[in-house]
Every structure is written in C-alpha cells, then in structure tokens.
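The other protein chains are all here in position, but one chain of the complex has been omitted.
Going by the order they are written in, the chains are A and B; count residues from 1 in each one.
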Amino acid sequence: MDTTTRDGFAAPMGQRRPAMQLSRNRRRGALQGRIVHWLFFACAAMSVITTFGIVASLLSQSLGFFREIPIWDFLFGATWSPILRDAEGNRHYGVLPLVSGTLLVATIAAAVAVPAGLAIAIYLSEYAPDKVRRTIKPVLEVLAGIPTVVYGYFALTFVTPLLQSLPVPYLQENLLVFNALSAGLVMGLMIVPMVSSLSEDAMVAVPRSLRNAAYALGGTRLEVSIRIVVPAAFSGIIASFILAFSRAIGETMLVTLAAGATPRLTFNPVESIQAMTAFIVQLALGETPHGSLEYNTIFAVGLLLFFFTLGMNVLGHFLVRRFREEY
Amino acid sequence: MARAELTALLNPRLAVRKRIGAVAYVIFIAAILLGLAGLAALLLRVLWQGAPWLSLHFLTDYPSRFPEQAGMKSAIFGTIWIMGLTGLFTVPVGVGAAVYLEEYAPKNWFTRIIEVNISNLAGVPSIVYGLLGLAVFVQLLAMGRTVIAGALTMSLLVMPIVIIASREAIRAVPSTYREASYGLGATKFQTVKDVVLPHALPGIMTGTILAMSRAIGEAAPMIAISALVFLTFIPTDPLDEFSVMPIQIYNWVSQPRPEFRGIAAAGIIVLLVVLLSMNAVAIYIRNRTQKRSEE
Partner (left out) sequence: MTTTEATATDTTLSVTNLDMYYGPFRALRDINLDVARNSVTALIGPSGSGKSTLLRCFNRMNDLIPGARIEGQVLFNGEDIYHPSIDPTEIRLRVGMVFQKPNPFPKSIYDNVAFGLRINGFKGNMDEAVERSLRRAALWDEVKDRLKASGLTLSGGQQQRLCIARAVAVQPDVILMDEPASALDPISTLAIEDLMRELSREYTIIVVTHNMQQAARVSDWTAFMTMGEDRAGYLVEVGGTHQIFTNPRDQRTEGYITGRFG
C-alpha cells in the first residue's frame, strides 16, 4: 500500500513521508527487538546455567574424591572420620553417620512441624474468622523469616538448658550440650509456617461446594475438615510435608551451632551428632587447601545433599502441580 | 425395609461428636499458641540477653577478644557491601528473566525447563550455593575470598525469589494495558519498558526487598566463601575480604565464654531490627499499591 495515502489525504509533495526511511526504521526496530529478546532470554537462561554450575562444580570436585575413595565405601560406610586418624592411623569416609544425623534432626523437626502445621492450617482454613486469620498468618510467617543462625543461638542457649532443667531424670543425666533433640525441636518451630501456609493454600483451594455437601449431610465442622477437606487437599498437604522436610535437611546454621560436630551413627536424640551441612561448614571454616582430599570431601557431601533435597523438591512440586490440576 | 427401621439404624451420637469437635478445636488453638509462644520465647530471650550489651560502640567498634570492646562494625559494613552488590546483580537479571518468561518466552520445552528449574533452584540448600561459589568464583575464576565472590554467590541464591515475585507482579498487569500500548504502535520492548514494568514496579520492589531480607540473614554460603570471621578492617573495594552480620553472630555464639552469648544476642537484635524494617517497608509498599488498585 502506498503510505502517502494511508490516512486518506493526498499529502503535498514536500511533506510526503519517504517510504524508505520508514522501512529502515522498521528494520532498526526489528534488530533492536531481537537484541532485547536475546538479552531477556540470557537472563532467564542464567537459571539453567546456575543449575549446570552447581551440578558441574559438585561433580567435578567430587570426582577427585571418588578417585581416592570408592563410592561404595562412601555411601555405605558406617564411620566418618575424614580428618582424624584412628588408632591404626586410618581415616574413614563412610557418610552414613552424617546422613543419620541429618535425618535424625529433620525427623524430630517433622514430628513437631507436621502435626502443629497441619492443625494450624486446618484452623486457619476451616475455623478462623477472616480477621483472626489475617492477623495470625503474618505473625507466624515471621518465624519463617528469622535467620537460621538466630535459631541456632536459641537452641543452644535456651532450649538445651531448658530441656536439661526439665524434671526428666533421663534428660538431666544424658542430654549433652550439643544434641539432636533441641536442634530438631527448634527446627520444627522454624518450618511450622512452611507446612501451615502450604497446607492452608491447598485446603483453601478445595471448592466450597464440597464443604456445603458435607455440611448438608449433617457433618460437624471437624468432620467436614478431616473427612472431606483434608483428603481433597491431600497431595498439596503431602507436598508441604515433603518441601518442609527437604528444607530441614538442607538447613545449616542451626545444626552447626546446636547439634554438634560428632559424626555418630545413632538415632538417640540426646546425643551429639553431625549433620551433612554442619560438616561442610566445619571444613569450610578451616584452612583446607584447594584440591586436597579434605577439600573434595565437602563437595562429595554437598553432592549427596543436593541429590537428597532435589529429589524431594521435584516430588513436592510435582504433587503441588497435580493438586492444582484437580480443580 | 421400612423407613423407620432404617432411621433406627443410625446412631448420630451428636453430643459425643460435638465434644470431639470441641477437643479438636482446643488442639488447633494450642498448635497456634505453641507457634506464637515459640516466637515470643525466642524474641524475649534475645532481647533479655542482648539488650545489656547494646550500645553505640557496639555498632562502631571492630570485633575483639574482650567482650566489653567487641563490636560489629566490620560485619555491618561487610553486609552493606554484600547487599549492595547483590542487589546490583540480582535485580536486572532477575527482572529480565521474569520479563522473558512472562512476555517473550514461547511455549516450548525449553521454557518449561527454565520454569521447573527456577522452582527447583529455590529449594536448593543455601550451603550448596556456598559450594558453587567456592568452586566457581573463589577458585575457578580466581576471585579469592572477596566481597565480589560473596555477592555473586548471594545473587544466585536469591535470584529465584526475585524472578518468582517479579513474574507474579508482571502477570498482574492487566492485558488491556498492553493492548492499548500496542494499539498506539509501540514495539514490544517499548510496551515492556513503558507500560508493563512501571505497573509491576511495586510488586517487583516488594519481591526484591524480601529477597534481600533472606540474603541478609544467610550465614552458611557466606561462611563457605569468606571463611574469615575475625576482621578488623572494613572492605573498601569489591576485592577485599569481608565478614557479614550472621557470620559474626555465628562466631560469637560458638565462643565458649558466656559473655559472648550476650554479645551474640546484641548482634541478633541489630540483625532483626534491620530485617523487620525491611519487611515493614515491603508491607508498606504492598498495602499502598493494594489501596491504589482498589480505588
């Protein structure tokens, strides 16, 4: 189409808009658009590069470790003593004590956070008047925003002495200064908002009509909550447990400060243990020469930690998505 | 069977069920009180132990072996450095990624991978980012244990938060605005720059502040990068060594002398005050924009 007559007026010759210039502008615009497009794409691709960087750096450094330590010994060895030598002068690289320590603390945390978080979610979603809900939610979410080093301080200087002073002879006699119990309890407090808010999201998404149907059959509020809403939101609730557990496994400062640095294959919560993350910090704090076996050890443990949490997160997000598709 | 017989087979036991309901209600309330009590105990403990050690010199002095002289000046400045650079790196890239995913990305497998990847990155333990930073920035790129290595690591750590929040903010911009802009002959980039981003700005700022408040409390990855916990100078350029507030607190908590527990608590108070003010600003921005959009 002739651009000069596009607006329906025949333009005077001198003011005619030259067609060439317009199309050149277009081409410049198109080029600019493409550059911008690629710049934005590069930003988004950064996230993929980050993941690649994580996997590559963990793998490459771990490779140095696994060249010296058979992977089998690492994964299934029951003694972890990568720095100190035993009586025969040997070091041990069996990661099970770190894994058991991590799982012990995370399990105690889950034992606190799962029932408490679910109860809070049910209350907020099914019982609380709007005003109460809008007040309590942000206050509880403060818990999720407190730095973990603060929780470590709290567990070590408050909860452990508190537990030791309880009138429980067993605790009085056996609870160590660094122990899995208080780290786990405090970690439970820390992940409660994660369980409660994700579970609540899942429960709020259950259609009102299902609740109405259950009430119309003579259900009490509790029965409607437990027998209809919770099952209907089940995958979302399970996802909240998994994601919170994964958070507990990856948590670092709390276990470093309060649970100890004694790798030990035990499930006794009053004992001092060492979590995977705490080991990484312990070595990172020391002067560990780059490329040494000790240095590579932390990457091997990091790799294991990464796979642990990745698996749980993938599962958790899968469940959340499946849940969203249901309605 | 007659209706009456069937009805007789029902045993609703309403009184019992109501009592069970009442017990459950008490349990739910107890769970909430447990959470609130935990929070209150933590805050009161920190205040009670830390308040006596708070003073001006605590903010302006360097760390010291002597509790009376210990301060967190180097940690505060380290945190300012790390936060400033982290913001500088994170915001453009994070917002860019969000713009790409919301406005440009085709619906294909690679976009899907990026999205799944971002949500998984948000769940990677922070210490693993520390290892990434240690291997890539400190060693591979030979930056050493410097501010810049710490800030880059921290940027990667909080990037998913910024991306996710920015995407939500961009998604909330009504599509009619975009259509109006295109209708005026604007290019896609002009539409994004002049229409979408200005409207999404409050949401992006809120997300950024929340990301920063996450970053400011992170100790684990910074320990992996900096290792140092006892600095008596403040960083003057990005290639200096550094400490940050949570590392300093960690160091004090793990000191055997009980006085340092109090100093740690004082440090925590400073950290929490900064954190709470950041959150207050975020909430303020959110409320103000909510009000504006309701008008």
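The rule is short, and it goes like this: contacts are C-beta pairs under 8 Å (C-beta built on N, C-alpha and C of every residue); 3 or more make two chains touch, one makes a residue touch a chain.
Just so you know, these numbers come straight off a predicted model, no measurement behind them.
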Touch partners, limited to displayed chains, of the chain removed from view: A, B
Selected residue (touches chain absent from view) among A:G89, A:P129 or A:P167: A:P129
Among A:P70, A:G218, A:G286 or A:G311, residue touching the chain not depicted: A:G218
Residue among A:L59, A:L96, A:L210 or A:L315 touching the omitted chain: A:L210
Selected from B:P12, B:G185 or B:P256 as touching the chain missing from the view: B:P12
Residues of chain B in contact with the chain not shown: 1, 3, 6-7, 9-14, 17-18
Residues in chain A touching the chain absent from view: 129-130, 207, 209-220, 223, 227-228, 231-232, 326
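Operating definition for what follows: only the chains that are shown with their structure count from here on.
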Where chain A and chain B are represented by their mean Cα positions, the distance between them in whole Å: 13
Of all residues in chain B, those that touch chain A in their complex: 12, 17-18, 20-21, 24-25, 27-32, 34-36, 38-39, 41-42, 45-46, 49, 92-97, 99-101, 103-105, 113-114, 116-121, 123-132, 134-136, 139-140, 156, 159-160, 163, 187-189, 213-214, 216-220, 223-224, 227, 229, 246, 249-250, 253-254, 261, 264-265, 268, 271-272, 275, 279, 283
Chain A to chain B touching residues, read off their complex: 29, 32-33, 36-37, 39-48, 50-51, 53-54, 57-58, 60-61, 115-117, 119-120, 122-123, 127, 136, 138-140, 142-143, 145-154, 156-158, 189, 192-193, 196, 218, 220-223, 243, 246-247, 249-253, 256-257, 277, 280-281, 284-285, 287, 290, 298-299, 302, 305-306, 309-310, 312-314, 316-317
